[in-house]
Each structure stands twice: as structure tokens, then as C-alpha cells.
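Missing here is one protein chain; the remaining ones are kept as they sit in the complex.
Chain naming follows the written order as A and B, and within any one chain the residues start at number 1.
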Amino acid sequence: MMYKYFGFFLTAFLVIFVAVCGWIYTIYRQEKALLKELKSLNANKSELE
Amino acid sequence: MVGAIAVLWITVLYLVLSVTRIDPEQQMAQKIFYYHVPSAWTAGVAYLLVMIAAVLYLMKKDEKFDHLGLAAAELGTLFCALVLITGPIWAKPIWGAPWSWEPRLTTVLIMFLIYIGYFMVRNFGDEGERTRRISSVIGIAAFFNVPIIYVSVKFWAADAQLHPQPAMGQQSPDVFWTFMLSLLVFTLLFVHMLRYRVHILKLRSKVLKMRYDV
Partner (left out) sequence: MLAVLLRKDLLIEFRSREILISMVTFGAAVTLLYAFAFRPSPQSMQTFAPGLMWMIFLFVSVLALHRSHSLEKEFDAFSMILSAPIERSILFVSKCLSGFIFLVVAQVILLPLFFLFLQLPLPSNLGQMMAVFLLVDLGISAAGSLLSGTVMRVRVNEMLLPLLLFPMVTPLLISAVKSTAAMMENQPFSQWQLWFQLIVTFVVVYSLVGYLIYDYVSEE
């Protein structure tokens, strides 16, 4: 597999892979934070009621 | 769904590395094309979706269209950035220089900048209905640049076009089918990421409403 310019191909591939996975991971983190807040808001609400 | 995408992704990688033929001049660097072009395609689809969502939002005023528009804009910009990054990575060994001011590269960069403007508008507005309305207008106006850009690429002097223009129908089967599969993978990936993002945006909207109600 060691043909010419393999490094460039690998770089391009990794860039895409990291970008997509990074994006999904960022959204996942946001989801966790939002769910946490939702839970605490719900808990607050039931306390008030 | 995620599993299917992962499997297809690995299949494409395998195909690209082993099955498809090696271009005598460009060798491995040519294979970037299996990722670069589908990214461009995905970005185009995403931007089209932004415009459709924007029109629907202005007509129906339903928040979910705005979520769709924002998610599509984010993904479109992500894939457009990938096109603008993988392009120079390919160009460095092939052309010698990573960038050149030739028509297709210039116009993709312009597209990218227009949508950066879209996000700036979103950022500087508040969370209200007006910002959404304004972003929808921007989304629609931005998309009308795409056909103009497409036409201008055709008009530009043919000798100024350094960007390779492969005729897809004439490629050999191993190239053609790998490319198609890669296109499919990117499209599925896009749909999956879009749905996930829209779901998060809905969640966020709900949380914000609750936060300010309390």
C-alpha cells in the first residue's frame, strides 16, 4: 500500500474522519448538558409545585 | 443506522485502498477524490436544504423549519470547509501549490464566506423570532448565488480551469461504483447528523423556554 503520496491521502482521510467524529461528539456533549439542565429544571418545577 | 454507516464507511475505505486502480501520475493522492467530491455534493445538498427550510419557515412560521435550516447550514459549512481543506491537500503534490485563484476554488470559497455571514447574523441577534426571520432571508439570498456561481464557472475561460473535470460516466466500473458508494455514505452520514442536530435544537428550544418560564 505504500505508493506515492500516500501521506497526503491519509491526511485528507483523517481530516474528514476527525471532523465528522468531532462534530458528532460536540453535539453529544451538548445533548448531555441539555438533558442535565432539563432534569434540574423539572426537579425545580416539582419542588415549587 | 449508525452501524450501517460505519460498515459502509469501512467498505468504502477498503475499496478505495485495494480495489480501485492507481492513477499513474497522481497515485494515492488521486484517491482523495473519493472523499473530496462527495463532500462537495453534501455541502450543496445542505445549502439547498437551508433555502427550502428558510422558505418554509417564512411561510409557515413553524420553529422546526428554523431548526432544520440552522442544522443544515452548520453541516453545509462543515462539509464546505472539508472541501476547502482536502482540496489543497490534494493540490499540494499535484499542482505544486495548495491554492490557486481559479474559478471553482474561488467560487467555493465565496460560498463558504457567505454562509459564515449567515452564522454571524445568527450570533449577533437575540434568540427571538426576528433573528430567525432575518436568518431565513439571508439563507434564501445566499442560495441564489449558487446558480450564478455555477454559470460563472462555465463562462470563465476554459484555459483558466485547472480543476480536473472528470466525466463520471466514462470512468471504469471500479472507480465509478466506489465513487457512488462513497456518495451514498456521505449522504447517509449527512442525513443522520442532520436528524441528530435537529433533535438537539428542539431539546435546546424546550430547555430555553422552561428556563425563562421559571
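Here is the rule we go by: contacts are C-beta pairs under 8 Å (C-beta built on N, C-alpha and C of every residue); 3 or more make two chains touch, one makes a residue touch a chain.
Note that the structure is a prediction, hence the values are computed from the model and not measured.
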| item | value |
| --- | --- |
| Shown chains touched by the chain that is not drawn here | B |
| From B:Ile94, B:Ile134, B:Leu188 or B:Leu203, residue that would touch the chain that is not displayed | B:Ile134 |
| Residue of B:Ile10, B:Leu113 or B:Met180 touching the missing chain in the full complex | B:Leu113 |
| Hidden partner interface residues of chain B, rising order | 58, 107, 110-111, 113-114, 116-117, 120-121, 124-125, 130-131, 133-134, 136-138, 140-142, 144-145, 147-149, 151-152, 155 |
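Here is the rule we use: only the chains that are shown with their structure count from here on.
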| item | value |
| --- | --- |
| Chain A-facing residues of chain B, complex | 13, 17, 22, 26-29, 31-32, 35-36, 39, 78, 81-82, 85-86, 89-90, 92-93, 189, 193, 196-197, 200, 203-204, 206-207, 210-211, 214 |
| Sites on chain A touched by chain B in the complex | 1, 3-6, 8-9, 11-13, 15-16, 19-20, 23-24, 27, 30-31, 34-35, 37-38, 41, 44-45, 48 |
